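One protein chain omitted, others in place.
== chain A ==
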Amino acid sequence: MNKKVNVLVACGAGIATSTVVMKKVEDLFKENNIEANLIQIKIAEAASKQDDADLLISTTVLPTQYRIPAIKAMSFLTGIGVDKVKAEILDAVKEIQSA
């Protein structure tokens, strides 16, 4: 059994775009049999919550450097480059699970 990954899903207000991305990431993980805890946050909370998480997925620009891998996922909103960002997320999860 692969390790369950803890994922922060962030946007500016933690109210609109992260809600959409949460669902997309949930579906992506389900399709790929990845077990994950998804936590919806405001990007401002990411720095303090990163210690309990393996991966950050955000729809905003990243205001700082994080110790965990961070992926920008506006593609889920615009529909442009969705396959690329999905691959990026799956690669990051693979790396986390093999660490």
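Everything below uses one rule, namely that contacts are C-beta pairs under 8 Å (C-beta built on N, C-alpha and C of every residue); 3 or more make two chains touch, one makes a residue touch a chain; residues count from 1.
Here, contacts and distances are computed from a predicted model.
The subunit not displayed here is recorded in UniProt as "PTS sugar transporter subunit IIA", chosen from "PTS sugar transporter subunit IIA", "Alpha-ketoacid dehydrogenase subunit beta", "(2Fe-2S)-binding protein" or "Cation acetate symporter".
The omitted chain makes contact with just one of the residues A:Ser48, A:Gln65 or A:Thr78: A:Thr78. Within the complete assembly, residues 11-17, 19-20, 22-23, 40, 43, 59-61, 72, 74, 76-80 of chain A touch the chain that is not shown.
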